[in-house]
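All protein chains but one are shown in place.
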């Protein structure tokens, strides 16, 4: 589970709830069935028109995954791969087969299995690159749907508020109903703002950051599998893979090693 | 018919309608002839000034087509073309003439006919590429008009609301008319928001997605016709055409074939 | 006269007028001298600061020209040039001098005259290219001033509305004047919105579209004059010039010719 | 003095003043000390945080210069340089020393002096280019501060209006003070809109236009000094320098010369 995502969402919601309680408001006043219908239904409709259905349904799972998957550590991935390279050097590449059950990453397993099977290196590379491209593709599509949802939710919020105001204003027989009428009208705008700023905006940012991490780790895995397959010295493998780390992490590591 | 487009539009409209009914509003209060004149007439005028008339009229049909045409499946297109390649290999290219009545895609038919007629390969390629460019061109123009409509409709909505407020405020003899006056003034803004967010925005997104699909399929058809014409082995034709698929679909296919 | 521009402007204004009449408003309530001073004067001042005066004055005529000039048809231009090429082939290039009085386009005439006079081809090309660049330049400057006007008019509309509200609110002795005061205050915002969305926005779009057409036609004319001058076969001239047409028009022509 | 800048600012202010007078408003109602403190002080603070102090202070003078400097005419600069080239050709490059007192442009003087002193051509070029780059740099920095000011002034206008509304609303004992309270609250928003749209926006545009002119003229001067220094024929100097003119000016000149 990505603690940052869950904790951040909890903090935002608790902050809003605290504001309500401290301000003496009644949270139930913010729940309104017609407003839910307009904002959620309208946004869902706009998204279903905007994107092919296959894409809309797949994204659902990607978002959940981005909330519940935990971040991958490129440094431990490098250490794992260097370990496999040492085994391969010492005991031959076939010895890696015994290590497969201990491997955690599906992508490493697939690569190592192909290397053990003696698959042509170019083919291994091409298959793994294709999978990486597919991942980048899926993430871009997930982010695009989140971004579009974050544009439509406030728009349908405004549409709901306009409708509420029109109904309220066109029928002002009872002055005591004006205030509550406007209150209800504003709820859709509130829903739109919350969806865009509490949910889709931050999740899209997190997806971007996670995307960059995953691509980096998968790129390291591909380079590592290729290096193991060609029988590189474990030290060479390590120095090769370290060049894929972002400069911040690399400088940190170098300073540690110098110490 | 594109189910996503129709279903999405229906969902958005039903959501809005549900909101109205649940909220106890009278949908008829949202229909106002002067507001329709200002928003629809004004937007139409702005669009007619903005673009050459020939372009405005053509786009109409493209939008309808984008709603009613069904998505094309690149995988089944590849299967069809590989099938034609097998027939051409086995029975000679002239045998394809008999298959023309079963072909569904106009673009394939035109290409196959030229190949059967022994047209010069370069000329076939150039004619089909020209047609593809024309398609890209038409789609870009269609999307541009939708985008511009989505910018002008809310602007004319605001113009209508400003006019309504000015008339209402400059003539406030009867206080009981203030509310209804403001209600009517807001209707143009509502129209503008609905046009931009229910109609033109999502349709423009869908056009983009559909555009990408159609270009991909037509590019596959061109490559396929060229390969058939040059007498390629059906397996080679297939592997050539698969490279045009997006990485997601390719990875899916490769995993299926590996299974 | 560009029918689209004039008809579109008329439609937008008629739509607004219809809305006013149907809604029972008094159009005179929208005319207010101080508002005109603030929005038109303020925007004019901002534009005069923003751009060199020479540029501001020239643009005036370009905008009028863009309204009153009629679109040029690239296909008929190609036909004309092919006709001149036939005459030049049959009767010699000097025979073109007799055709000059029938030519409609200034730019063709200048090019043909230089060709007849035996001017060096490179010089003809360079002079015509310079003129084309100057045209592109003038159009870009015209469009930039329209775009900037479309940004400042709503801004001065808001400035006028703020001033009107401040004066009205700071002096509320007579409650019956509050409504009319706000009405007048809103008029400047209305003017700004109308200038930006009825006038400058659509005209800037049209200028862009017309610009593209004119550049295409002038590019065809330059290529045509160069081809005539070098004594090309009329068929070759035609096929050369057709490559300058946008794919849509070319596909149309090719299909017609195939029929 | 740049007549366009001064006249434009005057026109905008007169337009606003006319609007006030015609509308019967009291201009003094728009002057409010707390509002001045919030908008001007707040914007100044934000700018001082945003940019190094050295830069903030220098820009002050650049803006004044952009208002009071008069536009430079590239054509007369070319004529001047061609004149110097003739003198240098006829009487030797040292004769230019006597012309220095008549020269108006500092940049030409520095270049001519170096040429007369027999400075190495490459060094002359490098020194003049460095100075030109420094000018471009200073202008970009000036424009950036104007743009940022134009973003912060409306923001502090909004901050002031929000504070004014909060104070007014939280203390509504005397209903007759509500109007004037809101009026005062809106003044900060008005100040922000005027600063952004009357002052910084147009001045930034003018700086851009002036920048382009100055760079062109300085580039012409550098090319001219280099050509004089190398003893080029005055006709060659002229034709070399004319290529730096924008196409519009060049086409104009060519037509005049052809007449």
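We just call them A, B, C and D in the order they show up, numbering each chain from 1.
Just so it is clear, a contact is a pair of C-beta atoms (placed from the backbone, for glycine too) under 8 Å apart; a residue touches a chain by one contact, two chains touch by 3 or more.
Note that the structure is predicted; figures quoted are calculated from it, not measured.
**Student:** Kindly name the visible chains that come into contact with the excluded chain.
**Tutor:** Taking every chain of the complex into account, the missing one touches A, D.
**Student:** Looking at A:64, A:236 or A:251, which residue reaches the missing chain?
**Tutor:** A:251
**Student:** Touch as defined at the start, partner being the missing chain; which of D:6, D:109 or D:127 qualifies?
**Tutor:** Residue touching the absent chain, from the options given: D:127.
**Student:** Write the list of chain A residues that the hidden chain touches.
**Tutor:** So the residues of chain A touching the unseen chain are 3-5, 7-16, 18-26, 29-30, 71, 176, 179-180, 182-184, 186-187, 189-190, 193-194, 196-198, 201-203, 205-206, 209, 213, 246-248, 250-251, 254.
**Student:** By the contact definition given up top, give the residues of chain D that touch the hidden chain.
**Tutor:** Listed in rising order, the touching residues are 33-35, 37-38, 40-42, 44-53, 55-56, 127, 130-131, 133-134, 136-138, 148, 151-152, 155-156, 158-160, 162-172, 184.
Here is the rule we use: only the chains that are shown with their structure count from here on.
**Student:** In terms of residue numbering, is the interface formed by chain C and chain D classified as same (over half shared) or different (under half shared)?
**Tutor:** Because under half of the interface numbers appear in both copies, chain D and chain C meet with different residues.
**Student:** Please state the rotation angle, between 0 and 180 degrees and to the nearest 5, that superposes the Cα atoms of chain A on chain D.
**Tutor:** The C-alpha superposition of chain A onto chain D needs 145 degrees.
**Student:** Between chain A and chain C, what's the gap in Å when you average each chain's C-alpha atoms?
**Tutor:** 47
**Student:** Where in chain B do residues touch at least two different other chains?
**Tutor:** 184
**Student:** By the document's touch definition, which label belongs to this structure's chain graph: line, ring, star, complete, or other?
**Tutor:** line
**Student:** Which two-chain combinations touch?
**Tutor:** A-B, B-C, C-D
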